[in-house]
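Here's a structure for you.
Here the complex is missing a single protein chain, while all its other protein chains stay put.
Going in written order, the chains are labelled A, B and C, and every chain counts its residues from 1.
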Amino acid sequence: MIMQIKIYKEPELRDPYMVTGLPGIGYVAKLSVDYLIKELKAELFEELYSSSFPPYVLIKKDGTVELLKNEFYYWKDIKSKNDLIIFTGNTQAISPEGQYEISNEVLNRAEKFKVRKLFATAAYVTGRYLEKPRVYGAATEPELVEELKKYDVLPMDAGSISGTNGLLFGLAKLRRIQSVCLLSETPGYMTPSGRVLADAKAVQALLEVLSKMLDIKIDMKPLEQEAKMAEDFVQKMEELERRWVEEMRKSVSPPPKDIYL
Amino acid sequence: MIMQIKIYKEPELRDPYMVTGLPGIGYVAKLSVDYLIKELKAELFEELYSSSFPPYVLIKKDGTVELLKNEFYYWKDIKSKNDLIIFTGNTQAISPEGQYEISNEVLNRAEKFKVRKLFATAAYVTGRYLEKPRVYGAATEPELVEELKKYDVLPMDAGSISGTNGLLFGLAKLRRIQSVCLLSETPGYMTPSGRVLADAKAVQALLEVLSKMLDIKIDMKPLEQEAKMAEDFVQKMEELERRWVEEMRKSVSPPPKDIYL
Amino acid sequence: MIMQIKIYKEPELRDPYMVTGLPGIGYVAKLSVDYLIKELKAELFEELYSSSFPPYVLIKKDGTVELLKNEFYYWKDIKSKNDLIIFTGNTQAISPEGQYEISNEVLNRAEKFKVRKLFATAAYVTGRYLEKPRVYGAATEPELVEELKKYDVLPMDAGSISGTNGLLFGLAKLRRIQSVCLLSETPGYMTPSGRVLADAKAVQALLEVLSKMLDIKIDMKPLEQEAKMAEDFVQKMEELERRWVEEMRKSVSPPPKDIYL
Partner (left out) sequence: MIMQIKIYKEPELRDPYMVTGLPGIGYVAKLSVDYLIKELKAELFEELYSSSFPPYVLIKKDGTVELLKNEFYYWKDIKSKNDLIIFTGNTQAISPEGQYEISNEVLNRAEKFKVRKLFATAAYVTGRYLEKPRVYGAATEPELVEELKKYDVLPMDAGSISGTNGLLFGLAKLRRIQSVCLLSETPGYMTPSGRVLADAKAVQALLEVLSKMLDIKIDMKPLEQEAKMAEDFVQKMEELERRWVEEMRKSVSPPPKDIYL
């Protein structure tokens, strides 16, 4: 359930596109969208807090707390034909119902801002290491599938896309919002050496296609370095997640006050 | 929770029967009802979208997206005494509460259209291979059990019927809607060679009884061929499901943006 | 969530007691209460249907369907000082929230009928075979604990009582309804030979105490024979449950219609 909405600004946007990416396999979607926000210096304008998010808080480097949340950024440019709304966050809803709810909440914004096209990002799990990841795609309409091919995107012809990243894309169709989903190949969680991977190569492949489709320019040079730093933290997050699951199992047991003290 | 209802048409139906079948064991119910829709050229008139469905979207052969949904079809014929409403879909609600909710939603339609009898379809798991599957049955009233016997249906005398296929049938009783459930014998998921089975034989046995009870004619010839094609896709779907469950476990962990980038 | 309430009758009751018992370990609570209903020829006056119950329906010997439900019976007698309301059912809510909701729904009835005392029944798991099971007890007030001792009930001095049987008893305290819980010793599910046990001895021990406390007479002779029959069915139900859990895991996967047919 949406607990709180924080609106920082109500931007006026010209024929905006929307790009979405939440944490998922290989952090491909999340890392891609974060890089876009950073390079474009996009501005935060709204936050969502939901009780369907995992029940923990994060601690930042400076010792202050950060809540799990989903965020909307915007970017506008005098030269651009289409302004941009970027949806991301540091978590996904846990329950299926929560994922559907958040997706619908995001699409409410898409309707409000009259979004012309929604670009969802996601990972395409291959299960093995790839020298040069390819980008797959799917769309709400056959014409958009054809357009994808012009950008060397391989059309999917079966399968499924799961989680909020997939639902956002699919539910757009119900609202008659044109939408494509770009999925970058990634081995999954484990590299050959067994490490968790924040997949910089997959992110780069995805951003190359996405920036062409959005007709914007992004400097790819800082990406590899940042992705390296990301890996360490992704690894840490994995462990936090594991610990939380373990703690859940351990910490439910309630000792009655009047018995043990 | 029902998220959206799409009504394409409001058919006028004469003393309609309702036939229901959702994906379940061996896809017996789903394949039976789909075959009926195809052979009768039944027409889609309403769709249900629920946040209790699994949180993913499907990609079709042409690269476009398909949402998980439940559907109502109708069929009417000058010669028939009873028109037909057919309820099916490409998924079932995940949670028990969702399954109860969808069942009640369907029965609301049954009441609205003054359905005379509801025919639920389901699988009867035997755990072993069967040369010639039999059809079992149960009903809301003893008189209907007697009627089943006339069609060589074996009355069940114990056990349970689970999922939306069973709830639809049972909850009909609470609404005083006459209802029977036809269950075709199927080995379960594995054939002797270990393959997932879209059980064409079970579907044929079920449709032979059902068409007699509905007093309609269906050409059974195309069934076997189509069922063969179906098996490959069922196998694929099984894998998608497995992959989703795996991804769920993997992809919840949220990396905080301001830490890793 | 309560889906439907069926009221058959609105009995007028004199200073009634309420006895509650739902299926639990060893079926002690359920068998005790069912026996009471049968011997007293208590009359059904209300049924509850909830979407928090497990998602399946049962098939009876005569081939007709039975929904999972919870039931209220009443019994009144010219000679008795206190009439009786008996709460039972063929299932418990699955989710904790559902169990709390049903418990509160039952206590609403207790308040409406001005119930003087609530007698909850439950099992006391010992983990080993017992020649002569004892009856443990707990209460909402110290005075009631003292009263229990007069009936040779052993007061519990630690531990917990789980499920609807325990919540009913505990939540009564919040409503200031006097309540005791009677727990009959039972080994748990397995007898020394590994069979599931519908524990007739535990039922008898419980009913001997309960009938004294209610000041009514019950013929115990038919109990043992009926309990024997019960065991076979309990065993069958165990298997149904296991099968449902298995089917759940197997049958969620949705094959998209336009792909496989």
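The working rule: a contact is a pair of C-beta atoms (placed from the backbone, for glycine too) under 8 Å apart; a residue touches a chain by one contact, two chains touch by 3 or more.
Bear in mind the structure is a predicted one, so any value in this text is a computation, not a measurement.
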Counting the whole assembly, list the visible chains that the omitted chain makes contact with. A, C
Missing-chain contact among C:I161, C:L182 or C:M213 belongs to C:I161
Please output the residues of chain A touching the missing chain, sorted low to high. 1, 3-4, 6, 49, 51-67, 94, 236, 240, 243-244, 247-248, 250-261
Where does chain C touch the missing chain, residue by residue? 23-25, 27, 30-31, 34-35, 38, 54, 58, 60-61, 66, 68, 88-92, 94, 96-97, 99-101, 104, 125, 137-142, 145, 148, 155-164, 166-167, 169-171, 173-174, 179, 181, 188-189, 198, 226, 229-230, 232-234, 237-238, 240-241
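Operating definition for what follows: only the chains that are shown with their structure count from here on.
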As a test of understanding: of all chains, whose mean C-alpha position lies farthest from that of chain C? A
Interface overlap for chain A and chain B, more than half of numbers shared or less than half: same or different? different
Determine the centre-to-centre distance between chain A and chain B, using the mean Cα coordinates as centres, and give it in whole Å. 34
Averaging C-alpha coordinates per chain, one finds the centres of chain A and chain C separated by a number of Å equal to 48
Hunt down the residues of chain C that sit against at least two other chains at once, touch-wise. 259
